[in-house]
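Worksheet for the structure shown next.
The complex appears here minus one protein chain, its other protein chains still in place.
Right, chain A next:
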Amino acid sequence: MAFSGALTLTDLNDFINPSQACIKPVEQKDAPRSQEKEAGAALTEIMIDSSGTYYEVSSLVAKESPTGNTKLAQAHISLNDCLACSGCITSAESVLITLQSHTEVLNFLASNAEARTSEHKIPVVSIAPQSLASLAASLSSTSCIDRRVTPRQVLRRLKVFCKDVLGFAHVFDTTFARELALREHVKEFLERKEAAEKQGEAAEGQLPMLASACPGWICYAEKAHSEMLPFIAKTKSPQQVMGTLVKSWMGPRWGKTPDGVYHVTVMPCYDKKLEASRKDFYDELYATRDVDCVITTGELEMMIREKGWDLSAPVPGELEMSDASEGLPELVRHPGTSSGSYLQSIMEHIERTWEGPVSVSVKMIRNSDYEEYTITEDKEGGKVVFKGAKCYGFRNLQNIVRKVGKERGVRTGAGAAGRMMRRTAVAKKGDVEKKYDYVEVMACPGGCVNGGGQLKGAKEEEKGADGVKWGSKELTGKVEEAYWDGGDGDSREWRWQRRWDV
């Protein structure tokens, strides 16, 4: 299955190497009974009660004892287990992944019914800004400095490629969907904050709100740290907002029901395929998904090469600043981080709405992948209004999980460790350090510009002086730079500009 080899967050210096065999063997808690059942028949069944607890129900045991149901321990499968694995425990996942490849896209386009027939599905593609940045950085690195290519130019060229060569009807970028996602995100934060303030000490699982846009983080939290789930935002990611926009808002305008649109997204991340495949985003009424197929930046580039298209060649009008011909605003800018500016959008809201002047301070914890942001009132004895953090990469993610677990009194991990702790961690008196209100969590070091689906560096891994591996930081830096390149020469400026002041 192409999944494993491709689904590697390779070149991430704190991440995972893939292996071919599943490293999570099934544990059998109950010793096999001596009684023989007919071959092929399951000895036990798994039952789930209303609280979501799993019980092993054995027909044999049930006869012997009145309480024949064995409560099952939660199986823990980490991101490491999952991503390092080609033999998914549920093969359903891997089947879904094969439905999420660029060949699948080509197959669909080839077999799509004639236009103007009722079976014809309108093919639409939506491209993430990080993917545009990756392609732009790759084009810029292969040409000289004054031939720098911006994400906007890349988008314009891709519009031509996707429409003229592949046959897509519409080509969007996902930033307008992100704008909606960010607004919803801020709204959810305010709701949680209000609920937390109302409930006071009794507030549980409201704050800190943890970003939900990174499917790698979601996958890991669901499998290894279920105690974090209440904190994770319920807001859809930009990809899924785009899915809704295209199928339920644009679709009717094109005279189509959701199943009459075929929606492909281009993402910097393999795990976005898993996100699109979630049950949450399946429309049972029309038996269709908000996003039908996700391909990575690398897969898109492969399609471009296979079709013999030259992405380095300019297309007419590619330098014009605005193009609303598709019906949605193009390349909406969100200052903050290249992973979506989730933290920034919440901070901006607080700064804008707080009564009285406030100021922001930033503290780097260890490296740029972990930064703490504090908003404080500008007055004598001014209180801390907000404390948030951006936290990228598996290592920092560990520390966030531990910190949030400790601050909010939720047990991290299994009960075993909980039993060990006899000296309960009680916050010292006078220890009134402000807890986090929000954390922008991303699984990849460097965030989405360094996603697993992005283009790899042309060169082999660079070697340091001692023959030491230094990773692909340089490449990530280039993509980061390209991401902020608006083509208007002041990319650095507007990056820090207040979005709402414009």
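Some notes on this structure:
FYI, a residue touches a chain if its C-beta (ideal position, glycine included) is under 8 Å from a C-beta of that chain, and two chains touch if they have at least 3 such contacts; residues count from 1.
Definition applied: contacts and distances are computed from a predicted model.
One chain of the assembly is not displayed; among "Exosome non-catalytic core subunit rrp46", "KLLA0B13387p", "uridine/cytidine kinase" or "Probable cytosolic iron-sulfur protein assembly protein 1", its UniProt protein name is "Probable cytosolic iron-sulfur protein assembly protein 1".
Note that of A:53, A:107, A:199 or A:399, the residue touching the chain absent from this view is A:399.
In the complete assembly, the contact with the undisplayed chain comes from A:366, out of A:234, A:366, A:379 or A:434. Annotation for chain A: contacts to the undisplayed chain at residues 13-17, 19, 23, 76, 78, 80-81, 224, 366-367, 394-396, 398-399, 402, 412-413, 416-417, 419-423, 425, 466, 468-471, 473.
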